[in-house]
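Worksheet: one structure, shown below.
The other protein chains are all here in position, but one chain of the complex has been omitted.
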Amino acid sequence: MSETSHVGDLQLQLRASPHLKAPDSTPKIMWNVVGSLIPVIAAATWFFGPSALLVLLAATAGAVLTERAFGQRGSLGDGSAAITGLLLGLTLPPGVPLWIAFVGGAFGIGFGKLVFGGLGQNVFNPALLGRAFLQAAFPAALTTWPAATTEWARLRGDNFALPFTTPSVDVVTEATPLGLMKFEATPTDPWSLMIGATGGSLGETAGLLILLCGGYLALRNYLNWRIPVSIFVTVALFQGLLFAVDSARFASPLFALFSGGLILGAMYMATDMVTSPVTNAGAWIFGFGIGFLVILIRTWGGLPEGVMYAILLMNALVPFINRATQPKPYGSPGRAAKRGAREAEA
Amino acid sequence: MTGPESATELVRHAPGAHEAGVLLPGQTTTPGHDFLRGVWEENPVLVQMLGLCPALAVTNTVANSLAMGLATFFVLTGSSLLVSIFKNLIPKEVRIASFILIIATFVTIADLTLAAVVPNIHKALGAFIALIVVNCMILGRQEAFASKRPVGRALLDAFGTGVGFIIAMVMMGSIRELLGNGSLLGYSVFGPSFEPWIIMILPPGGFLTLGIILLAFGWWRGRKAAEVPMVRRWPHGVASRRAA
Amino acid sequence: MSSDLFWILISAMLVNNFTLHLFLGLCPFMGVSAKIATALRMGAANIFVLTITSLAASFLNAYVLPHAPYLRLISFIVVIASLVQIVEMTIKKVSPTLFRELGIYLPLITTNCAILGLAIFQTNRGYGFLEGLAFAIGAGLGLTLALVLMASIRERAELADIPALAKGMGLVLIIAGSLSLAFMGFAGLSTP
Partner (left out) sequence: MRARLSFRHGVHPPEHKELTAGVPVRRMPYPEEIVLPLRQHTGKPARPLVEPGDRVERGDKIGEADGFVSVPIHASSAGTVKEIGLWPHPDGSMAEAIRITVDAFSPQIPRPRIIPHWDGLTPDQVVKAVQRAGVVGLGGAAFPTHVKLLPPDDVVVDTLIVNGAECEPYLTTDHRVMTEYPERVQFGIRIMMHTLGVERAIIGVEKNKPDAIETLERTLPDDLDVTVQGLTVKYPQGYEKMLIHALTGRDVPPGKLPMHVGVVVQNVASLACIAEVFETGLPLIERVVTVTGPGLRRPSNLIVPVGAKIRDVLEFCGGLLDEATEIVFGGPMMGGSQPDVDAPIIKSTTGIVVLTKKESRPRRTYPCIKCGHCLDACPVFLNPSLLGILAQAGRFEEMEEADLATCMLCGCCSYVCPSNIPLSQMFALAKAGAQRRKQQAA
């Protein structure tokens, strides 16, 4: 938006107002998200060994290479493809074959984002769409959770299975806390969930750390805090209600909050700016919907975990939510009515 | 926001409706074109987006696709033949109802035949055989073509459209079975170590497969358009009408 | 019993969504899903016709078809089409406004696979009168949900910078596939 005109000895720039600009930029936001994931990645590597890094790398390579091949020129610089790859990697089990992680990243970027026109245009969270695709395509590989081993450097599964071949499962596997709860009604101690001493996907453990990293983004206004807060409150409320009804059959709210991918999903996936509502009222509704669906699927559905589907379903509703929660402009009758009601209350 | 004013307008919004092979008054076509049109250029599934319900629902294996394609081919040809023969006897007011009755009769025959000949496949296809009745492609050919043309032409058109439908069905079925099961017509292609892509035989796989085929067409068309800057080819000489 | 009806409704609406899981009613799903307002009306009209269909099918299954099972398909088609025709004429007489809102969609719906599909599925599963009704309403709500979701997404996508090769139905199918993937989350939804 700038041009230059020569007047005498001066070279003047012409720009449209405003002539000042807030320091944030889209790539800065995106790379901050990537940076805030580094501690989470480190924790995953600490818990799951080199497999974690390999899987994250493969998923990110799938996402980034697809963006590079089919995306607009220079679109890698905005960092959104890297986020997609890393987040997808964090939702995968450590032992998953690398080719599967790669396919997930490629699918997420290709069909979750690029067909819609690239950055900012997609409807579904690309990382979760990739993950949902993998879940439907390779259910066995995606639900093989290797048990913790004493040897840190050992691979946690057949990471190096040849492309398109079935991985050979020769590791000892264990159920995730949610699986244990759902199919054997055995709750796990919430404290071990918080610090990450459990099995599961790379980003499903160490809830407290993810909360901290997400909190950093919220403080810098790089994510809308209303979404995670509303998800957590909804889940805690509904699970609390169930727990109060029958504490033997249903898990405690604390368990519900810290088990599975809820923290990662609420902090990093649901808050994806592109696929969440633009209005704050919409953010509350969006979060409530996710929380409600998580409880619905976890309690009454056939799957132990529903965070991914809950977020994808609410993603589909976002255009509708945006439309329903349009702000009432200054001075309009709608706004006057709202103010009147507030003053009557006061 | 205003809704469409009439049903015809609504239909015009339907995908591929503008190229749905609606005959314009006084328009003539060659027999060869009558046949070939439906096979590829105006393929009912891939171009006109008609008959999507079976194309997505039963194409998880090649065998199912083929059976469904043949059954539909049979119903389409039979109905077109009958409609074309009796076109002058059917009063205009009840023509749609009569078409549906004729189609339903042929579907019942197909249903009973399949049940007798290939009971396994008949079971796999389930209710979707009965649903051939409401395949808009078949009714569309009766309304747009068979009821206005001599028997021979009507048959040619039905053959072409039916073949086009089978091609699309088998195309979908092959992709889905190959990836979803590693086999074609039940014979393993990639060997036992192949990890099947289960999603391809699930409902989302149906949507995605057709979507990907259409994207590939779009890409191919885009490349062709980039090579030869040509005027959009309207079916049945619409372009010349526009020019006049 | 009433909870059974509830789960039949939920199943038809979410778990085995007519459009996204059973591929029924795809014509309106692809064709009339460009605008939310239109999609909502189409959905409402669908719920209405599905309910009538279910009632008609229950009646036919109970009293007519036991005597002539081979007439099933033909009688379904004929009865549903004529019923819808009668209802359409009645609405036109009684409430022209409602007719303007829904009327033009009715004849289109009659030859929609969702309608006949409902009658056949209802018969195959041996649903009685009330179960059939719950099934029809659930299916109608499911259709409406899918239609409105698709319409709202398409309204947004229309403003986006869609790559040339994905313009048109290719993108719509990819969106439908994604929706169908998301709806897989409802798999197995039933009483705990």
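To keep things simple, chains are lettered A, B and C as they appear, and every chain counts its residues starting from 1.
What we mean here is this: a residue touches a chain if its C-beta (ideal position, glycine included) is under 8 Å from a C-beta of that chain, and two chains touch if they have at least 3 such contacts.
Since the model is a prediction, treat every value here as computed from it, not as a measurement.
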TODO: Going by the touch rule at the top, give the shown chains the omitted chain contacts.
DONE: A, C
Task: Residues of chain C (touch criterion as defined above) contacting the omitted chain - done: 158-159, 161
TODO: Name every residue on chain A in touch with the hidden partner chain.
DONE: 1-2, 5, 7-8, 10-22, 24-29, 78, 117-121, 221, 224, 273-274, 276-280, 283, 322, 326-333, 335-336, 339
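Following the convention adopted for this analysis, only the chains that are shown with their structure count from here on.
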Task: Category of the chain touch graph - line, ring, star, complete, other - done: complete
- [ ] Please compute the C-alpha centroid of chain B, do the same for chain C, then give the distance between them in whole Å.
- [x] 21
Open item on the list: Please tell me the distance, in whole Å, between the geometric centres of chain A and chain C computed from their C-alpha atoms.
Closed with: 33
Open item on the list: Between chain A and chain B, what distance separates the C-alpha centroids? Give it in angstrom.
Closed with: 40
Open item on the list: Give me the residue numbers in chain C that touch at least two other chains, ranges are fine.
Closed with: 36, 166, 170-171, 174, 177-178, 181, 184
Task: Of all residues in chain B, the ones touching two or more other chains - done: 199, 202, 204-205, 208, 215
TODO: Quick one: which bits of chain B touch chain C in the complex? Just the residue numbers, please.
DONE: 1, 3-4, 6-7, 10-11, 13-17, 49-50, 52-53, 56-57, 96-97, 100-101, 104-105, 107-108, 111-112, 126-127, 130-131, 133-136, 139, 199, 202-208, 210-212, 214-215, 217-219, 221-222
TODO: Provide the residue numbers of chain C that touch chain B in the complex, in ascending order.
DONE: 20-24, 26-27, 30-32, 34-38, 41, 70, 73-74, 77-78, 81, 101, 104-105, 107-108, 111-113, 115-117, 120-121, 124, 164-174, 176-178, 180-181, 184
- [ ] Note which residues of chain B are touching chain A in the complex, please.
- [x] 190, 193-195, 197-200, 202, 204-205, 208, 215
